[in-house]
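A single protein chain has been removed from this complex, and every other one stays in its place.
Presenting chain A:
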Amino acid sequence: MLTALIILWPALAALLVLLVKGPGARKIAFGAALVELVLGVWAWINFVPNGSTQFLLNEPWIANAGIMFKVGIDGISLLMVLLTVFLVPLIILSTAKHTYEKPSSFYALILFMQTGLLGVFTALDAFVFYFFWEVALIPIYFIAGIWGGENRVRVTFKFFIYTVFGSLFMLAAFVYLYFQTPGTHSSEEVAFYQLVLDAGTQSWLFWFLFIAFAIKMPVFPFHTWQPDTYTTAPAAGTMLLSGIMLKMGIYGALRWLLPVVPLGVSQWADVALVLAIIGIIYGAIIAIRQQDMKRLVAFSSISHVGLIAAGLFTLNHHGLQGAMIQMLSHGVNVVGMFFIIDIIQSRTGTREIAAMGGITQNTPFLSVTFLVLLLGTVALPLTNGFVGEFLLLMGVYQYNAWMGAVAGLTIILGAVYMLRMFQRVMFGEKNEITQGFTDLTFNEKAVLVPLVVMVFWIGLHPNTFLMISEPAVLKLLDVIKR
């Protein structure tokens, strides 16, 4: 029941928010998101990390076709649920200084999207998964399309077509798999895991599923929607997309690709890894050339997600655990970065790196938090990024030392573009637009402090989180290697 409550609460709250006129909508949405946070933490407290799925709900949905509404939480799901319930209130809080037209619709869509995301992370039936996968997409389409910046219609549309195109292939694969299950068919996760499919079938199924997940992450060369969409969407939308939504792709691959078609994965793992590594280098190099801060972080995100994807396809313990923890870290860091960029943009009116300078001089608090998040992003030891990248690179090395070596360049390149940006924006001489730059407000601190705390928590004591996913990941590896 708890899982159902976790999924449904934001949707109910969204309906409530819709009824509120004016700026009260944000407060109610924030309150609802806090309640959701409590629910998530409650699940965490009661969760026993033993590899089993807990808080199970299994009700007939399309009964005569054997399709169940089956949701539950295991170690892998729990980390994603925690990430979602942790970030959404912060994202809502981060919008305090913006005044949106039709705030009730805006915040209702955010909450509605949370329902979709949590449904994706807890679904244990392929069709339930697909259902929520698309449900999460609709709100972000409207958020980015209605409240976005320049060219928002064209950009959002491209994003939408891209992802739906991918997910339709996923749907076809799911339906096919459903018919391969014995007896009265079933689309449950376990039924898919038990399927024995020949290598040829797995080979094409791999691509049907991979395309859907790769577009969402996004992995090179399916990434072309991403920088534009991130740049155009309103700050809250970008945070939702980068912080949580792209994890849907990684999570989906973990849950529905690797264990379902392991032969297909081993056939194509090299190709997938090469694509991922191209993405790492390509994203980083383009990031170096960016003049717009938001675009820079968008490309850096392609680079970092590339590494997570590479870790996934190594199919070893380090790679998968690294992917798990890095999903959390990336979520925390990227949301923090985009928020700081949003702060800078709202103070100066621009995101041009060249136009800025000397901001540190008036803003001790901002400078420190920015630096912490940035160091987390470039994976400095003791920060969250280090744990994930270390494990991931170890995983890739185990798979293939050459690939590991090339993927390792991400650390150097990451430091190059991030520190350059920090130097040019924060240090140097003040100019007219950064002259009167004020430090963080209380609200902004309230968003950033929890993020900074997480950077150190994951960095100093990663075991808090690694041990949640460890048994589930080991179990998953057993399924893959069966």
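Rule of thumb we're sticking to: a residue touches a chain if its C-beta (ideal position, glycine included) is under 8 Å from a C-beta of that chain, and two chains touch if they have at least 3 such contacts; residues count from 1.
The criterion applied here is as follows: contacts and distances are computed from a predicted model.
Participant: Which of the following names does UniProt give to the chain that is not shown: "2Fe-2S iron-sulfur cluster protein", "Amino acid/amide ABC transporter membrane protein 2 (HAAT family)", "N,N'-diacetylchitobiose transport system permease protein" or "NADH-quinone oxidoreductase subunit N"?
Facilitator: "NADH-quinone oxidoreductase subunit N"
Participant: With the full complex in mind, choose from A:I138, A:V416 or A:V449 the residue touching the hidden chain.
Facilitator: In the complete complex, the chain left out is touched by residue A:I138.
Participant: Of the listed residues A:W9, A:F47, A:F121 or A:Y178, which contacts the missing chain in the full complex?
Facilitator: Reading the full complex, the residue touching the unseen chain is A:Y178.
Participant: In terms of residues, what is the contact footprint of the unshown chain on chain A?
Facilitator: Touching the missing chain: residues 60-65, 127, 130-132, 134-135, 138, 142, 145-146, 152-153, 157, 160-161, 164-165, 168-169, 171-172, 175-176, 178-179.
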